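Of the protein chains in this complex, all but one are displayed in their positions.
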Amino acid sequence: MEVALKQRRRGTSYWAAAWRRFKKNKMAVAGLIYIIIIIIISIFTPWIAPYPYDEPHYAHTFEKPSARFWWGTDDLGRDMFSRNLYAMRNALLIGFGSQIVVLIIGVIIGSIAGFRGGRIDTILMRITDIMYAFPTFLFNVILVTVMGRGLFTILVAVGLTGWAGMARLVRGMVMYLKNAEFVEAARALGAKEGYIIRKYILPNMLGPIIVSLAFGIPNGIWIESGLALIGMGVRPPMPSWGNMIGAGVAYIMAFPHMVIFPVLTFALTLLAFTYVGDGLRDALNPRSEV
Amino acid sequence: MGLVRYILRRLFTIFVSIVVVIIITYILMWLAPGEFFNIAQFQASGGRVATLTPEQLQVLIKGFEEKYGLNVPLWKQILNYLKDAFRFKFGPSFSNPNEPIEVQIARRFPVTFTLAILSMALAVIVGIPLGVIAALKRNTWVDYITMFFSMAGSIIPAYTIGVIMVLIFSVWLRVLPTSGWETPKQMIMPVICVALGPMAVIARFMRSSLLDVLNQDYIRTAYAKGGTDRAVIMRHALRNSLIPIVTIIGPQLAFLFTGTVWIENLFRVPGLGQLFVNAASMRDYPLLVTSTFILSLSVMLMNLLVDVIYAFLDPRIKYE
Partner (left out) sequence: MSKKGLIVLLVLVSVLLLSGVVNGQKERVVSLPFWDVPGLIPYYWQAQHILAQGTIFEGLFGYAPDPGGLGGVKVVPVIAQSYRVSKDYKVWTFKLRRDKKWSNGDPVTARDFEWSFKYYASPKIPDLPAWAGPHQFIENFWAVKSGAMDPDKLGVKALDDYTLEIRLATPRYDMREWLCVAQGVPIHRKSVEADPQNWWRPGKIVVNGPYIPVSWTPGKDMVLVKNPNYVGERGNVDKIVLKFGGLGLQQYMAGELDAAMINSVAEYRFVLADPKLSKEFHEDVMDCFWNGYQWSRGFDPIMDNIKLRQALAMAIDREKLCKDVLGGRAIPLNKYWPDRNPIGDKMKGIPFDVKRAQQLLAEAGYPGGKGLKTLVFYITGGGDPVVEFIVDQWKKNLGINVIIENVESGLYWNSYVWPNFSPDAKAGFTVIGAPMNNLEIGALMKNSDHTVWFYDFPTSARKKRHELYQEYDAWLRKTCGLTEADWKPLLEKRNTLYAGFKKIIDSEPEKLWVADLTRPPLWYDQFDELYEKWKTAKTNEEKTNYWRLAGRVLTDQEGFQLWYNNLSPESKQAYRWRYRTINRPFSEAVKIAHYALQLMQDRYYMVPVYLAKAQWVKSPKLEGLMLYKFSWGPGFFNFKYLNLKD
């Protein structure tokens, strides 16, 4: 933390130094490149995918990979490659979307608790504790049950159950920062509260928040796949990794391509995010523990 | 003395939190579309109840509500539930009217406990050395490979790995039985599958924790004093970097109590996960509430235990 603050005072060189440190971690760089590539692919999926995700070819069910269907076909003869691309797009939507929800709730609750302190802080932190202890998966299932299924509900559900960590993080930082020397100094010089928040506190919180989000994204994807495995994920025929893997496992004896490709892309994507998260953490926050 | 007061205060917080959690769960179920509270046998009947007259149906519903204590207002149901739950009495579930949930839990708990402990032991035994190696060889190919495989193992759904293991070891090589939970041989595959997740977490955590300690001033001092590499690391770094590991083992253990359901189904391990996971989707409300209760209780108790142990290990920490 101290390092971060010192760097901050030296202005933009903090980010330059972070980028230097990040570059040293080869896996993180590789992960970042992978993520950028899949984000680009995901944006252009409808144009890249050779087939629509729901187009069946009944004469070609369970086909092994071939020139026509690069990754083979599934039980309805749908192109596995295209379905994987769409599944990836959905996963990214859920991963990023859920983290936006986490960010909004976490920052609001965390900063209110941190700034106000006192009773409001106690109440908000008790709520956060309860959220922390609440069995996330079960809560997600209930939320999806209550709100109905769909991409949007799932990302909201994942976000709604995942903000406790963020809120704690933000609260801790706000409490630290609001009494930090340079903030006091700014205050002494007559800066307004809003100015202080905008100019000093938010920029200094950015690093840890980014790290937390970077780890949150794969977590969101992971939770969605768990939901999909018990049939509560996105709405078919829209594919998701969870239900592709869940369905594919049943076919492993004769059609292993139905499970291998989704598993590989799923694992690679999650790994990439985790590596980038690691890299960011080391780069932005070199002495933190997690 | 401070410790006792601290624990008592934490226990009180846990109690309040659980009450809130249960109330939230009830409210969520009440909000959920469709009926949560009086439905079990009607979905099972496959249309048969349509042949009954409304009067006959009423008799069945009344009997059902009586058995599950649903014939009182919601707030009273919650109260009744909480009153019994803290004495570990949960009554029967919709999916199993034969015996009360606490009996089912009591039977399944030792299995899950064994599975969780064995897997955690394996995860620790393998994960810590992996983390140490990776940290010592930081940013070399050794580091990359160990981290890559341990993380991949935790990310590929354990169920998929399990199926592949069954195919390899039971069907083709025929060295391990496909499933069951009696002999050590039967336990090998489920334990490995369950251990993969925490193993990766521990390895990663160990790596970063060790790196962190290696950067501390006192380690540098130890170097300066002329200690050899290995001795320094063994004596100072490792011991200090192990402390934070305790914090993640606790929550991971609590998670294992139910996070193992796919593995349990696959390997016919009669544990808790099997019992709990379908509760929500099958609308088995007594089981759903109880699983929430048990899960949050165990997570909170684990966290308390971790904090206490942590304080023992690291004297710098004070109970507030």
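Note that the chains are named A and B in the order they appear, and that numbering of residues resets to 1 at the start of each chain.
Heads up, the rule we're going with is that contacts are C-beta pairs under 8 Å (C-beta built on N, C-alpha and C of every residue); 3 or more make two chains touch, one makes a residue touch a chain.
Computed from a predicted structure; not experimentally measured.
Engineer: Touching the absent chain in the whole complex: find that residue among B:Val59, B:Ala121 or B:Ile145.
Structural biologist: B:Val59
Engineer: Please identify which residue in A:Ala17, A:Ala30 or A:Leu76 touches the non-displayed chain.
Structural biologist: Here the residue in touch with the unshown chain is A:Leu76.
Engineer: In the complete complex, which positions of subunit B touch the hidden chain?
Structural biologist: Residues touching the hidden chain, for subunit B, are 32-36, 39, 41-56, 59-60, 62-64, 66-68, 95-99, 104, 107-108, 163, 166-167, 170-171, 174, 177-181, 264-271, 274-275, 280-283.
Engineer: Where does subunit A touch the missing chain, residue by residue?
Structural biologist: 54, 56, 58-59, 61-62, 75-77, 144-145, 149, 228-229, 231-233, 235-237, 242-243, 246-247, 250-255, 258
Operating definition for what follows: only the chains that are shown with their structure count from here on.
Engineer: Quick one: subunit A and subunit B, Cα centre-to-centre, how many Å?
Structural biologist: Computed from C-alpha means, the inter-chain centre distance equals 22 Å.
Engineer: Which of the residues in subunit B come into contact with subunit A in the complex?
Structural biologist: So the residues of subunit B touching subunit A come out as 13, 16-17, 20-21, 24-25, 28-29, 31-33, 139, 144, 147-148, 151-152, 155-157, 159-160, 163-164, 167, 204-205, 208-209, 212, 215, 244, 258, 262, 276-278, 280-281, 288, 291-292, 295-296, 299-300, 303.
Engineer: Using the touch rule from the top, collect the residues of subunit A that touch subunit B in their complex.
Structural biologist: For this pair, the touching residues of subunit A are 24-27, 126, 129-130, 133-135, 137-138, 141-143, 145-146, 148, 218, 222, 225, 229-232, 245, 249, 252-253, 259, 263, 266-267, 270-271, 274, 278, 281, 286-287, 289-290.
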